[in-house]
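Every protein chain except one is present and positioned as in the full complex.
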Amino acid sequence: MGNSEKISVGIVGASGYGGVQLVRILIEHPQVEIVYLGGDSSAGKEYGDLYPHLRHRTPTKIESINLETIASRCDVVFLGLPNGLACNIAPSLIATGCKVLDLSADYRFQDLDLYTKWYKTEREDLETSANAVYGLPELYRKKIKNSNLIGCPGCYPTASLLALAPLLKQGLIDPNSIIIDAKSGTSGGGRQGKINLLLAEADSSLGAYGIAKHRHTPEIEQICSDLARSEVKLQFTPHLIPMPRGILSTVYGTLTDPGLVTDDLLTVYNAFYRNSAFVKVMGRGIYPQTKWACGTNLAYLGLEADPRTGRVIVVSAIDNLIKGQAGQAVQCLNLMMGWQEDLGLPTLSFYP
Amino acid sequence: MGNSEKISVGIVGASGYGGVQLVRILIEHPQVEIVYLGGDSSAGKEYGDLYPHLRHRTPTKIESINLETIASRCDVVFLGLPNGLACNIAPSLIATGCKVLDLSADYRFQDLDLYTKWYKTEREDLETSANAVYGLPELYRKKIKNSNLIGCPGCYPTASLLALAPLLKQGLIDPNSIIIDAKSGTSGGGRQGKINLLLAEADSSLGAYGIAKHRHTPEIEQICSDLARSEVKLQFTPHLIPMPRGILSTVYGTLTDPGLVTDDLLTVYNAFYRNSAFVKVMGRGIYPQTKWACGTNLAYLGLEADPRTGRVIVVSAIDNLIKGQAGQAVQCLNLMMGWQEDLGLPTLSFYP
Amino acid sequence: MGNSEKISVGIVGASGYGGVQLVRILIEHPQVEIVYLGGDSSAGKEYGDLYPHLRHRTPTKIESINLETIASRCDVVFLGLPNGLACNIAPSLIATGCKVLDLSADYRFQDLDLYTKWYKTEREDLETSANAVYGLPELYRKKIKNSNLIGCPGCYPTASLLALAPLLKQGLIDPNSIIIDAKSGTSGGGRQGKINLLLAEADSSLGAYGIAKHRHTPEIEQICSDLARSEVKLQFTPHLIPMPRGILSTVYGTLTDPGLVTDDLLTVYNAFYRNSAFVKVMGRGIYPQTKWACGTNLAYLGLEADPRTGRVIVVSAIDNLIKGQAGQAVQCLNLMMGWQEDLGLPTLSFYP
Partner (left out) sequence: MGNSEKISVGIVGASGYGGVQLVRILIEHPQVEIVYLGGDSSAGKEYGDLYPHLRHRTPTKIESINLETIASRCDVVFLGLPNGLACNIAPSLIATGCKVLDLSADYRFQDLDLYTKWYKTEREDLETSANAVYGLPELYRKKIKNSNLIGCPGCYPTASLLALAPLLKQGLIDPNSIIIDAKSGTSGGGRQGKINLLLAEADSSLGAYGIAKHRHTPEIEQICSDLARSEVKLQFTPHLIPMPRGILSTVYGTLTDPGLVTDDLLTVYNAFYRNSAFVKVMGRGIYPQTKWACGTNLAYLGLEADPRTGRVIVVSAIDNLIKGQAGQAVQCLNLMMGWQEDLGLPTLSFYP
């Protein structure tokens, strides 16, 4: 396929951390050409002014957000806007034939009342939303292939759901016993000048936040309920870790059959993810480090059954900005376009 | 009280991280004089060769470990040796009238079979061990006052038990529902040249270890069982965090009365710790950062009841080397000597 | 001396990093009582809302900045405001009999034209400024004792001047050969939400800034000129280091007598700082780590003469917020009040 056959891609909200990952990945994607970078406060700037290290590869300027421009120029648009904005522009983009991948929470929920309850935003795009597909390829590969609107998962949900899916799908744990203790690097807070994200504050320290009320809770519960075929309520506690990127999700569940041992569960996980090139199930006794996943679209899983307590503990490690955000969106794009699922996506981190 | 009335203190195992905290704290303790620093591989060195920043305050040399020397010179001895060594020397030190505070696991267990099962060491000092007191002053203040042998708690148990004690003591949670997801800075691994503790490996990364088999599990269970007046089995998962010091313990339990709200529990906690100067229960919605506790003997607690799940989540933050080790040992010493409990112990961290 | 004899101290600009160090140190200072905390945007808040870890020791509210209130209540005032504001309020405070210690650049310059050139602010308080003393006790101890207005040094100048003073005072280096390559933790940038100070941006990275134009250059040059008794122009390059606090200043100078060896210079330094309790000159071959100084008012110096190049290299390490700011201000206060110079000032860091 020659250069002229590349598809034209736009990124709205290109200046944030999600945006720069998309730019970074798409620059090297063989089937894609970035034809539009849109921003609000950054409109008019050279992209290389925001990220000087990319200047040699990104001659493009950031433009203001104009739907007609986007629709006329782009086959596919990634939306990296704050929650509550994509739902205003996705319907008209889709109406013009654009495929849309939204990185916000707007198209992650099948039940918009649930969305409104947690995100405090009324919605009017009911029809559009009903056609959106939750962009976790390991669970919804087929639907994603046939969709033109993807609600890309949050970073915590991605790490947590990949850890939980085999257990819930096979009915191996009590769905009401789930506790997710998640840990994220500070880039999850975005490229904003918040005091608590300053190196001086966040370095050499550690704390929980949003206990019992983080917005990723209903998102995780929705997919877990779908997997378990019954309503799931679970505990989700995020923590801020003194490192730029990476998420580790430590997931606890009570085994329905306490006789299951670690090797049994590893067999289940290996089978479940046999066709998922980005999920790596580690061998017995090996637990992942987040750094293994950094700069890649991989999710590393490790697990242990505890015969003393009858629980299973699963640990999953991802790069919150790649598999947890931009990389997974590109993985969805690959599926939507009928390309190989891992096209243009990194699978080798630099270590240490 | 004049200088001559200070008690004479020795530290065996002075070169490690626990040792240097003890040295640091005791230098400024008004009632104590360090008369002996003992070490094995470091014997013969100036203390200031190991820790040049302390050279101006520690003229003392490290001596080889000789029980007669220690007994003849010291009123009190802190033992900071690897597990399985203190039990060989504590009995004879006590026999000569020394008070002993052991920082290893050797004197933490009432049931020595349990110790042997997890630490793979047979024990013969049954009588000595039977007289040892678990050195967590917030729970065992009276016993510590009357003891001459303290088994100082591990760092994870300290953080975890302070978070759990009010709940278990008052029967507010199902004792078999407890999950402890703990996070520690890398100094917990000691001053040893381990590859996984190198900055190049551990920085910007995060992982779990010892899942379902960490040795602090039975120690925590023992005290929880004592508090709950029934045998407790719990889940304990430690994680390594890219920071030098600090522990955050995130503790989950299912409320026996799901109608309890956060304010109820804060009332319980404030009452429970009313006379414990080192435990700070934070107000509603405030969760501690480990850095708040660094360089102090404080434990900060925050909590939240979750009406959706019927669980309580408690977060506790300590400095693993102070309240989690050396500071707590000095707190015990203060009690044993009849001094004010907080004498010579820091309660103000530097921030940021 | 009883409580009633303590002096009354106010802090204007108490919410920033300099302010919280002052609060932290003065809480434990035996001769001082904090009677006023002033702020602008933080006025009306409890201090413990800004810094929850200090809530148990700081019942005080932050008040708005009112000169009459301050003057009526305080014997001594620390000013921790942005550059260009202290010069508006110090004159009237002094007129009412307050002693003033200013942490900004306003009273560091004898030549106000130089100040105006680098700080772009015209000055009218010529008389007040003429009476100000540069608050580096190791160089200007006597003047500080007799002053009621101190211009406290910048963090970089403190580290750099302590490294240079013995060389310049004794004429041991060519004053025009001086190069200062300085490295600072990010707290030096203040408690402001700047993108480049986010952990996500600054961690695991390193860069220079303000090359050939940082405002600390003329401040260092002024004192160096005073020491050398001739005009000095030097090179100063600051760098941002991925750590919260600490400054390392690596200073280069060409020896006027290339025959001087390291031991000669160590002798000079030890003599020069013999009566300066906070300056620690390390032995041959020992170079300081910034962490040694963290949480203390100490400055650690190490040095090396290089016979190959005829240069001397001096390395100095301080805590930028203590010896580089708040601690040094308290050291000046001690001198102004006729107290022991090290009263209430920490000299032992926690390590690691």
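As written, the chains take the letters A, B and C, and residue 1 is the first residue of each chain.
Criterion: a contact is a pair of C-beta atoms (placed from the backbone, for glycine too) under 8 Å apart; a residue touches a chain by one contact, two chains touch by 3 or more.
The structure displayed is predicted, hence computed values, not measured ones.
Asks: For the chain that's not shown, point to the residue among C:161, C:265 or C:313 touching it.
Replies: Hidden-chain contact among the options goes to C:313.
Asks: Write down which of C:96, C:192, C:205 or C:340 is the residue touching the left-out chain.
Replies: C:205
Asks: Hey, which of C:24, C:291 or C:323 is the one touching the hidden chain?
Replies: C:291
Asks: Quick one: which of A:30, A:52 or A:82 touches the chain that's been left out?
Replies: Touches the omitted chain: A:52.
Asks: Looking at A:295, A:310 or A:324, which residue reaches the missing chain?
Replies: Final answer for the missing-chain contact: A:295.
Asks: Could you list which residues of chain A touch the chain missing from the display?
Replies: Residues 17, 20-21, 24, 27-28, 51-57, 187, 191, 203-204, 244-245, 280, 282, 286, 288-289, 291-295, 300, 319, 321-322, 347-352 of chain A touch the chain absent from view.
Asks: Counting contacts across the full complex, list the positions on chain C that touch the omitted chain.
Replies: Residues 179, 181, 183, 185, 198, 200-201, 203-209, 211-212, 233-235, 237, 239, 241-246, 248, 250, 252, 287-291, 294, 302, 304-306, 308-309, 311, 313, 315, 317, 352 of chain C touch the chain that is not shown.
Asks: For chain B, which residues touch the unseen chain?
Replies: 17, 185-187, 189, 191-195, 197-204, 242-245
FYI, only the chains that are shown with their structure count from here on.
Asks: For chain C, which other chain has the most distant CA centre?
Replies: A
Asks: Please compute the angle of the rotation superposing chain B on chain C (C-alpha atoms), rounded to a multiple of 5 degrees.
Replies: 180
Asks: Taking the mean of the CA coordinates per chain, how far is chain B from chain C in Å?
Replies: The mean C-alpha positions of chain B and chain C differ by 36 Å.
Asks: Listing for chain A: what residues touch at least two other chains?
Replies: Residue numbers touching two or more other chains: 185, 198, 200-201, 203-204, 242-245.
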